[in-house]
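The block underneath contains the structure these notes are about, expressed in C-alpha cells.
Excluded from the complex is one protein chain; the other protein chains are retained at their positions.
Chain naming follows the written order as A, B and C, and within any one chain the residues start at number 1.
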Amino acid sequence: MDFRLEVSERDAWSIVAVSGEIDVATSPRFRERLIELISTGNHRIVVDLRWVDFIDSTGLGVLIGALKRLRSHEGELRLVIDDPRVLKIFDITGLDQVFEIDSVLDTAAP
Amino acid sequence: MDFRLEVSERDAWSIVAVSGEIDVATSPRFRERLIELISTGNHRIVVDLRWVDFIDSTGLGVLIGALKRLRSHEGELRLVIDDPRVLKIFDITGLDQVFEIDSVLDTAAP
Amino acid sequence: MSAEPIASVSDGDEEVIELVIPPRPDVVSVARLVVGAAVAMDPAFDEERSADLRLAASEACTNAIEAQLARRTGHDDSRSIILRCSLGRERIVMTVQDHGGGFDPDALVAHPEVTDPARLDHEDGLGIPLIRLLSDELEFRDSPGGTTVVMTFGPRPTTGRIG
Partner (left out) sequence: MSAEPIASVSDGDEEVIELVIPPRPDVVSVARLVVGAAVAMDPAFDEERSADLRLAASEACTNAIEAQLARRTGHDDSRSIILRCSLGRERIVMTVQDHGGGFDPDALVAHPEVTDPARLDHEDGLGIPLIRLLSDELEFRDSPGGTTVVMTFGPRPTTGRIG
C-alpha cells in the first residue's frame, strides 16, 4: 500500500512529511519512526500531512501517542493539513482542539 | 467510473481524446460517439489514447468496428498511444499490425 | 463481448457487493476501495459521504482483524472477514462479520474527553465512537464465533462531533 515518510530538518524543527494512507497496516511504521525521532532528542516536530489521502483512528492514535511523549519532554508537535477530508476527522473527533494545526508549512515551522 | 471523451478538429482530422478506463461499462459511450462522428461525415479520425489507463477487448472491439466503418468510406483511423501498458494489448493481440499507431499526436494528424 | 450495449439490470430493490478477506492489516485498504466503488453506484451519495463510509469500513474492518489476530478467547485467526454493502434506495447497509470471539459493546469503558489531558494516555478507543458518528444507525450483533457490525448510512454527510 501507498505510504511514505520523509524526515528533514528546518531550524529547530524536525519535519516529518507523510504521504499515502495511514491505517492499521501503515501506522506501525509511522509510530516507530516518531518514537525513534523523539527518543533521539528531536522534541520539536512538525508532521506534514498534506500528501495524506486517508487517515483513520489508528493514525490519530499514533499522533496522540507522539503528543504525549513530546509533552513529557517539554516538546512541541504541530500538524500541517490542507485537505478538508483529512481535516474533517480531526474536526469530528474534537482533536482539532488538541493539536496545533496549520494549513501551510511556513507557519507550522517558523 | 472514470471515462471521458473530448472531440476537437485539427485540419482535416477529428481528434477524439479519451481518458480513463475503456471496458464493458464505458465502451458503449465510446462506440456511440465514434459512430456518430463517422455518420456525420468525419472520415479521418485520430483516437488519442494517451490518457487511457486501461483498455480491454471491449474497447478493442469498438476500435475494430470504427476501422471497418471508416474503411468503407475510404476514411482513415489512427491511434495515439504512448503508455507501454496500453500498447501491450495491441501488441499481444496482433492489432498493432492492423491499426496505424503513433506515439505523438503530431505525426498522427500531420 | 457482444457489440451491442448491454441492457442494464432491471432495477431490483437491493444490490449487494461483498468482499471476503483474510484477517491481515494490509487488506483494509482493499475494503475501502470496494466500499468507495459500491457507494459510487448510488448517485445520492456524494464524495464527502463516500469518505464517511470508507472511514467507517476501515474502522470496522480494523476492529474485526484485531479481534481475530489477538490471542483472545474464542478468536479464530484463520477465518475470513466478510464485508457486505447492500445498496437500497438512498440507503446503504454495510456489515462486517468477524470470528474474533465476540465482545460486549455496552461494557466498553469510555476514555476521558479528547480535551482532557488524561485522554493522551490512550492511543485507542476512537474507532467505535467514529463509526457511531459517521453512521445513521449502528448495531453490534453476535454471530457464530464473533461479531457482525451492522451500519446503516443515508446520503447526508456527517456534521456532528464525538461526545
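Everything that follows uses one rule, which is that contacts are C-beta pairs under 8 Å (C-beta built on N, C-alpha and C of every residue); 3 or more make two chains touch, one makes a residue touch a chain.
Just so you know, these numbers come straight off a predicted model, no measurement behind them.
*Asks:* One chain isn't shown here. Among C:D52, C:D98 or C:E123, which residue touches it?
*Replies:* C:E123
*Asks:* By the contact definition given up top, give the residues of subunit C that touch the hidden chain.
*Replies:* These residues of subunit C touch the chain that is not shown: 1-3, 6-10, 12, 15-27, 29-30, 33-34, 37-38, 41, 62-63, 65-66, 69-70, 77-78, 80, 123-124, 127.
*Asks:* Can you list where subunit B touches the absent chain?
*Replies:* 1, 21, 23-25, 54, 56-58, 60-62, 64-65, 67-68, 71, 85, 88-89, 91-95, 97-98
The working rule: only the chains that are shown with their structure count from here on.
*Asks:* Subunit B to subunit C: how many Å between their CA centres?
*Replies:* It comes to 41 Å between the two C-alpha centres.
*Asks:* Between subunit A and subunit B, what is the gap in Å from one C-alpha centre to the other?
*Replies:* That pair's centroid distance is 46 Å.
*Asks:* CA centre of subunit A versus CA centre of subunit C: separation in Å?
*Replies:* Chain centres of subunit A and subunit C, defined by C-alpha means, are spaced 25 Å apart.
*Asks:* Touching at least two other chains at once: which residues of subunit B meet that condition?
*Replies:* Correct list: empty.
*Asks:* Hunt down the residues of subunit C that sit against at least two other chains at once, touch-wise.
*Replies:* Within subunit C, no residue touches at least two other chains.
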